[in-house]
Structure formats: structure tokens, C-alpha cells
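With one protein chain removed, the remaining protein chains of the complex are shown where they sit.
Then we have subunit A:
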Amino acid sequence: MKRELNHRESSAGEGGSSPMTTVIKEEAAGVDELLVVLGYKVRSSDMADVAHKLEQLEMVLGDGISNLCDETVHYNPSDLSGWVESMLSDLDPTRSQEKPGSEYDLRAIAGSAVYPREEHVSRRSKRTRVEPEMSTTRSVVVLDSQETGVRLVHALLACAEAVQQNNLKLADALVKHVGLLASSQAGAMRKVATYFAEGLARRIYRIYPRDDDVALSDTLQIHFYESCPYLKFAHFTANQAILEAFAMADKVHVIDLGLNHGLQWPALIQALALRPNGPPDFRLTGIGYSLTELQEVGWKLGQLASTIGVNYEFKSIALNNLSDLKPEMLDIRSGSESVAVNSVFDLHRLLAHPGSIDKFLSTIRSIRPDIMTIVEQEANHNGTVFLDRFTESLHYYSSLFDSLEGSPSQDRVMSELFLGRQILNLVACEGEDRVERHETLNQWRNRFGSGGFKPVNIGSNAYKQASMLLALHAGADGYSVDENEGCLLLGWQTRPLIATSAWSL
């Protein structure tokens, strides 16, 4: 089944270079077309071998009784061959893992990160799985079919179109109309519509929002952290990948590209303290805007570390812009420490300035991190056409706001404000001021692939624990965690909203 190329291709970002595309095509050409549509990537030439391995696996597993313990960790089910092979290895550790003549790396099961096994624990990350954005996917969930809701969306889109056509007089009339309609709505729809209308109004009247109140932003982020699971999921899944990468290391160094209040790190430090082979020496480099704020956060984390017996070192780097980061600032002690680079909802800001992201990735490459963990919004809000960006983000934030409805009101209000600032930036700003340039997982895959990074798979143990973490949240039923070729996505009502991925060189 051939996928037809979509006419409305949004910009896939500065990522795919032509040599890469040829490689992709070659690789894609060998894969069984019918299975790929069903989510499985198996080379036609490997099919018989995979069948053989499945037979072996069935024989070993017996008839319906599972010999695999519940703690077995699975990785990337789309790679059927790898999945079957790793289960066979898990059941029979003496089995040779390498297929003769295979270009695949060793695949071993890593097991839970805090209980590292003696065997070599490298995950198969050699083969680059890079895919160009062949066609854009628009995931729409209709949460509310009410007549008024539909009219409101209609008015918003009409206004955005008028803005795009630079028909400001019409746009002005429409934005007022939106305001009227919004006031008669209730719940998430009203709030989302209000923010988008404000964004449009600002754009029309050229009263651009300012992004410089960092303290406010940080404060709001704490409420966002409390009221809904997105940040917790981001931190949790990124930490899992980091822990697995650090499993055998004696000295570890985490570089947080956006430290904020350092909410991600207490859990990691605690997990490191609980390692059966004892905690490693832990170094944290926090990047942010304000030196004093960074140092305060660093100090507090240090207090925690010392109470639980983890050797701790902290360094702060104050930058106005991530692209100002230079490798020498990071003071990497190569050869003696494992390095993790972590970014949660920050990297997209680099897309506001052409060339910055590539430059930044080569900076990161030069320090040769053992792992890079990235969490980003799962959406394309960086297309070249304003109306497309507007429509996409309207859906996105509608889902996001809908998911907040169940939270306690104080945190929710702050969270809405937190997200509202993103909406205003997205809608009203342009050029270097428009920093909320979210792109999809596939687009990021392109970039990292072109940048020389290879995917590191996040496994079923992280998935399970993330799911369990979600269950603790109010309105848990609506959230869903999905595995997508080694990455984890958190969504609301089938719409994926954030994606965690891990990379190495």
C-alpha cells in the first residue's frame, strides 16, 4: 500500500541532506511493505530468518506457559528481528547473539537500570533509523461537538486566515467576534480560544508579548509540574534512559540545558544512591539565564545529595542563548566520566535562528556524551505557513487544556497561564522572537540522524513505570503512553502530546 505524498507539506526543518535521503530509500526499499504498514519493520531478505527465530522462540516458550520473567525488558517491538533475538538471548544467555555476517550490534537485555547485570549491556543502537517526513499526519480528536464550539473554531480560523492575507480590518472584526463567542463557551475551549484570540489581536495590533520574565515563567512551570503529568513524565522517562546509560559508571556528569528549578534531578540522585554497586560521583552542570538562580538550585540539590550520601559537584553556566554554549565551558573530563546531556522543552528555541541547531548539535557532538535525552512537544508548530501553524497549535493546545480540566484549580490556573504564554509567542511573534517552534519526533529524528546521532531505545520497564506514574494522576484514564520505535510518547485521548527520545554517538 503506497502512501500518497501529501500536498501540504509543512517545512521539515533544516535536517535532511540528500546523501541521507538516498540511504533512507535504500534501507526502506528492502523492508516488507505490508508489514511496515502494520508497524513492523522486517527486511524481506530477513523474513525467513525471523520466521526461524520465532519457531525457536515458540519451542523454548512452550505452550502458553511463559518462561520469561515479568522483569524482562523489551525494546523497540517494531524491530521484530531484534525483539525476537533478544528474547531468545534472554532465555538462553549462552546463545551467540550475533548472526553471522550481520551488521547489527550486540543486543543484550539491559534489565532495570539500578540492577545492572554482569553481561555487556549495550543496546542495539548502531543502525540509524532515520525517516524523512514523507507526509504530514494530522491527528484530530473531537472532544466536543457542540454547535457553539464549532462556530468558535470557525471564527478563529477565519480570523487567522484574514491575518495571513494581511486583511487586518477583517481580522480585527473577526477577533472581536471570537471574543464574544468565547465568552459564551465554558471550560477548556473558552480558555484556549481566549489565548488564541489574544495572540491574534497582538499580531494585528503589533503589541508583541515579551518573553523576558524568566522568574515568572519558572514559577508557572512549578505549577505546571504539579497539576499535570507532562513534566513528570518527561523527567521520569529521560531519567530512566540516563540511569541505563550510567549503569556501570563510577563518575557521571549530567548537563541540563535548562535547569529551571532542577525538578528533574532529586529523583535521579536518589536512584543513583540506591545502585547496588553504590552511587557514582555525581556532577551536575546547570544552564540557564540567571547565575544566582542557578547557584541556588545547585546548592539545594547539593544538600539533598549529601543527605543521601552521593558525592556531588555543581557548575552553573548562565547564557542568554543556548547557541552561545561552547564546549570548553562544560569542562568535560573525558575518559573518566560518563556524560548525559538533557533537554526538556528547550531545544526547539534554537530553531528561531537559522543554523543555530546544527551548530549546537556539533557542539554537543564534540563533547561526545554517552547519552542525550530530549523531550519535546509532539507537534509541528514550525511550518512556514501561518494558518497551518495556527490550526495545528489550536488542536494541540485544545487537547492539552482539555487534559487539565480535572486538576485542582490553583495549579490549573497557573498551568493555563504557563501554556498561554507559549500560545501567545507562537501566534503573535515572528523571526527570532518566535521561540516556541515545536517540531515532531520524526522531524527531530531527521535532525539528530543528520547530526550523526543514533537512537537509543527506551524499554518496556520505563514504559510500565511511566504508565503507573500516570495512574496516580486525576483523570488518569484519558492519558496514554505509546512506544514508537524506541521512543515514548505521552498523549491525551489518543493524541500524542510530548515525546521522549534518547541518543548517542
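Just so it is clear, a residue touches a chain if its C-beta (ideal position, glycine included) is under 8 Å from a C-beta of that chain, and two chains touch if they have at least 3 such contacts; residues count from 1.
In this section, contacts and distances are computed from a predicted model.
Novice: Can you pick, from "Integrator complex subunit 14", "3'-phosphate/5'-hydroxy nucleic acid ligase", "xyloglucan 6-xylosyltransferase" or "Alpha/beta hydrolase fold-3 domain-containing protein", the UniProt name of the chain not shown?
Specialist: Per the UniProt record, that chain is "Alpha/beta hydrolase fold-3 domain-containing protein".
Novice: Identify the residue among A:S89, A:T136, A:S393 or A:S415 that touches the chain left out of the display.
Specialist: The single option touching the absent chain is A:T136.
Novice: From the list A:E293, A:E436 or A:E483, which touches the chain that is not on show?
Specialist: Of these options, the touching residue for the absent chain is A:E483.
Novice: Of A:D32, A:E244, A:D370 or A:E439, which one is in contact with the hidden chain?
Specialist: Of these options, the touching residue for the absent chain is A:D32.
Novice: On subunit A, where is the contact patch with the chain that was removed from view?
Specialist: Its contact residues with the unshown chain are 1-4, 6-8, 32, 34-35, 37-40, 42, 47-48, 50-51, 54-55, 57-59, 61-66, 68, 70, 74, 77-78, 80, 84, 87, 135-143, 145, 150, 153-154, 157, 391, 395, 460, 463-464, 467-468, 477-478, 480-483, 493-496.
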